[in-house]
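The other protein chains are all here in position, but one chain of the complex has been omitted.
As written, the chains take the letters A, B and C, and residue 1 is the first residue of each chain.
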Amino acid sequence: MKSDVDRMLPSLEPVMLLDPDGRPTAAGKASLPAGEELLRGLAGMVAARRFNEQAYVLVRQGRLAVYPSSHGQEACQVAAAQVLADDDWLFPTYRDTAAVVARGVDPVEALGLLKGDWHSGYDPYERRVAPLTTPLATQLPHAVGVAHAARLRGESTVVMAICGDGATSEGDFHEALNFAAVFRAPVVFFIQNNQYAISVPLARQSIAPSLAHKGVGYGIPGEQVDGNDLAALLTVLSGAVERARAGQGPQLVEARTYRIQAHTNADDATRYRTDDEVTEWVAKDPLVRLETYLRAEGILDDARAAAFAEAAEEIARRTRDGLNRDVEPNPDDLFRFVYSRPTSQLVDQLAVVHDEMSRDALSREEDRR
Amino acid sequence: MKSDVDRMLPSLEPVMLLDPDGRPTAAGKASLPAGEELLRGLAGMVAARRFNEQAYVLVRQGRLAVYPSSHGQEACQVAAAQVLADDDWLFPTYRDTAAVVARGVDPVEALGLLKGDWHSGYDPYERRVAPLTTPLATQLPHAVGVAHAARLRGESTVVMAICGDGATSEGDFHEALNFAAVFRAPVVFFIQNNQYAISVPLARQSIAPSLAHKGVGYGIPGEQVDGNDLAALLTVLSGAVERARAGQGPQLVEARTYRIQAHTNADDATRYRTDDEVTEWVAKDPLVRLETYLRAEGILDDARAAAFAEAAEEIARRTRDGLNRDVEPNPDDLFRFVYSRPTSQLVDQLAVVHDEMSRDALSREEDRR
Amino acid sequence: MTSTAVEHETLSTAQAINRALRDAMAEDPTVLVLGEDVGPLGGVFRVTDGLTAEFGEDRCFDTPLAEAGIAGFATGLAMNGMRPVIEMQFDAFAYPAFEQVVSHIAKMRNRTRGRVELPLVIRIPYAGGIGGVEHHCDSSESYFAHTPGLHVVAPSNPSDAYSLLREAIASPDPVVFLEPKKLYWAKGEVALGRGREPGIGKAVVRRPGTDATLIAYGPAVPVALEAAEEAARGGRSLQVVDLRSIVPFDDGVVCAAVESTGRAVVIAEAVGFASVAAEIAARVSERCFHSLSAPVRRVTGFDIPYPPPKLEHFQLPSVDRILDAVDDLQWEDA
Partner (left out) sequence: MTSTAVEHETLSTAQAINRALRDAMAEDPTVLVLGEDVGPLGGVFRVTDGLTAEFGEDRCFDTPLAEAGIAGFATGLAMNGMRPVIEMQFDAFAYPAFEQVVSHIAKMRNRTRGRVELPLVIRIPYAGGIGGVEHHCDSSESYFAHTPGLHVVAPSNPSDAYSLLREAIASPDPVVFLEPKKLYWAKGEVALGRGREPGIGKAVVRRPGTDATLIAYGPAVPVALEAAEEAARGGRSLQVVDLRSIVPFDDGVVCAAVESTGRAVVIAEAVGFASVAAEIAARVSERCFHSLSAPVRRVTGFDIPYPPPKLEHFQLPSVDRILDAVDDLQWEDA
């Protein structure tokens, strides 16, 4: 029993392979992901950072209804996508557009919800990415169900289910972890602990030794990882994915990271945290850390770095162009997808809208004459 | 950190002070509750067992709508009540009528819900016992709120909140424990793990090392105790109550016990468990265990035992008499308590019932003539 | 469906539902049955009796005790190729799952522009009349019927219980399937097999009548039929419409029925305020306005929490209360 419990308890300190200055830690010296993996991760983070910047511009221009920033959390989001195989599933929250894009979803479609022209912009089956979910923790039981269905069919699918530190307080978090444990569902629960739930700091959310310590209460191994260390994230998350794939059941990974910008463009973070705190975390920037290491090791050169920047620029361009295109909203869509066949009531109601529109058009025409 | 975590993890084996044969264990030899406390507990258990038997007869006679048995769990229920001070609060589930009676609530009123003439038979403020709660785990956040309100006023109230093993799977369990932890609310969460949730065995409910291991995930100390050992229960629960009273925050106690009878009179336990399993647990009877010890030590003599039996008989008699009295149900009650003042709609609706009743009475009178 | 030779059996409602589950599971390996105590126990009403034995633990199984978890887990199963049928043990115990039902199950298809369909059935032993204690007798249809994206179905007899459930399981849309608890033991002739007409969304006239129309669904239908029987003895001819499906709602059959009599009483066990019965009364009042000789009356539960067992008879629509409402329909010859 004792050894079981020990196996499930997280390490006392988050796993870190590269220190904030980009130098391998003792653990990092023993083992780091392959250079190509790290380069792929860096490329993803550069793209994510640029995408995030672009989105911020677009929200200021009114092309997005709202935007929850991923600045500072790029390592988490990119790693979460990078460790998955094509047949795996990703379950993101509203904050995880960078992970969604890293998974290969078209950036314009990834922003569909936040743009405001439809609730989910992309086809979840195309890249096996669930729709961005806003009600906190509610996507976690879905993730378990998807994993269990695959397992019943004998498929080797693993599901990566992301949530925030705040979301761990919700009942659905608890129920999902317990279902996963009891059914040994191949799910990696990945908490991006960015220290805040909007304005509420972690200390008001939980007084547990760590969020990863929640695992043992379900019989699930928990682990803590430095959320600004892509190398550590790749190692810990891919280990969890592979154990899940091998039938060892779910795992809980908590990444310690920080939301550098406000919760969304609508939020004013100065009301609840100090500049000093932000500055401290800016110094732990996940991009800088990895780039420093890769350059020091000669794995990254200027040409490669420029190529990453150009690819990121291309994503930004595509994003910008796509979002600047106005699509005429079509009210038919509102009625078409509620059921597989619209009820007679919906048919009648759509007819009301059509009637209004044709009368409007008529009167506009009359005005013109 | 390490020591904090260790402090929160339960002992590997449930605390046991008296073994199933009524002999003190090593821990029991070191310390046992005072003889008078144990005698009080035995008296409570004898009463609870008798009360339970009586209720079973009454349900067969149709005087109770339903009855969830507490047979086998008397030590847990009596200890939960016994460790509380008058100003403390008890939050029971539907199964805990024995705890409610042990707390001093009138046995007939304690059965009000199950009798079917009102949802809660007793005044919760009189003995500080919340109404029996059926929706699982939903009373736990209430318990935390009651505790927090007392604490805000500087009162030293402790709240004992009971739930079953099955109820630990509900989101409300999770949310309540976390609230209690974050607010350092003086609540003892007491899980009666009787191995089943109706037909579902613990192994399908949770694969955690123990339910007490859930505590650390909230920063709450967890402990396991033998649920058929009143001495151990009194020790563990009163320790938890006193620590909570001293401002050390909430605690989680899991008692390992067994539901000897079916879930309720309506259940057929042979569908999901073996007679052998039941027999094994009958051998661990909490009453026999304590009585054996007390007699061996000369703390209990025949006279005292007879007095306990007589007191229990008296409770059974009162219960029987009370439940055999028919109370004419009054429909006014249905409308009187929905709001502090009935809405005009409720006034109208009650008038409909009155009108029906007077017409019925009239036609009965006409029939008689 | 053209008339082919159809197998019939006499079954109780509970048996009919059990049979529908069995037949659906036998036909389609993606049909899964899950919930609290649905496995070896066969459910507290024995509706899932024998399914684990017949189809194995992977097809019919107990879950941890968490309704939101069950609904959310089933959502994931349905997203990934399965057709889960979940049981909420009693009506009020579906409330912890409300968020999952209302914000996810109901909206998944719409949110994803039809890309993610959820062929999922939520079975709910439903309503009162069985002497159950608090939280065991709620009529929760109005919460679900008010939520776009859900189909809401309530059979009133074993045959509909079977055929509507077969259809619900086959449907690409999520269906809230309300099983009137007090009818679990009522027996009737059941036509087996899939695709029986009328399907979900179709109301039927259960009894012809010319003087007034009683509109009911689920557990209220047998009471309405009894009232019509009683009224007939008094010389009044009452038509009885059984909705069967609350969403989609069958405006055609309901309005035609009311127009044919010019008078209507809506009967439902649920609390009346802002309910399905209110909807029916409002629709009929609007659509049949010029055919109505009297205001549409409602016989529903009062606006109170469901009463304890010894008082529930005051809350349930009774034959007398229905006949009182009918008497109230401003009969010129009265």
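What to note about this one:
Keep in mind that, in the parts below, contacts are C-beta pairs under 8 Å (C-beta built on N, C-alpha and C of every residue); 3 or more make two chains touch, one makes a residue touch a chain.
Computed from a predicted structure; not experimentally measured.
Remark: the omitted chain is touched by one listed residue; of C:E134, C:E167, C:D211 or C:E269 this is C:E134. Residue A:S206 is the one among A:T97, A:N178, A:S206 or A:Q224 that touches the chain missing from this view. Residues 68, 92, 95-96, 98-99, 102-103, 106-107, 110-111, 134-135, 142-143, 145-149, 247, 249, 271, 273-279, 281-283, 285-287, 289, 292, 294-298, 303-305 of subunit C touch the missing chain (whole complex, contact as defined above).
Where subunit B meets the omitted chain, the residues involved are 118-120, 123-125, 130-131, 135, 138, 140-150, 152-153, 171-172, 174-176, 178-179, 182, 333, 336-340, 343-345. By the touch definition given at the top, subunit A reaches the unshown chain through residues 65-66, 113-114, 116-119, 134-136, 166-167, 169-172, 197-200, 204-206, 266-267, 271-272, 329, 331, 333-335, 338, 343, 345-346, 349, 352-353, 356.
Convention: only the chains that are shown with their structure count from here on.
For subunit B, the chain with the farthest CA centroid is A. Subunit A and subunit C have Cα centroids lying 40 Å from one another. Counting only residues that touch two or more partner chains, subunit C has 63-64, 66, 68-69, 96. Counting only residues that touch two or more partner chains, subunit B has 169-172, 204-206.
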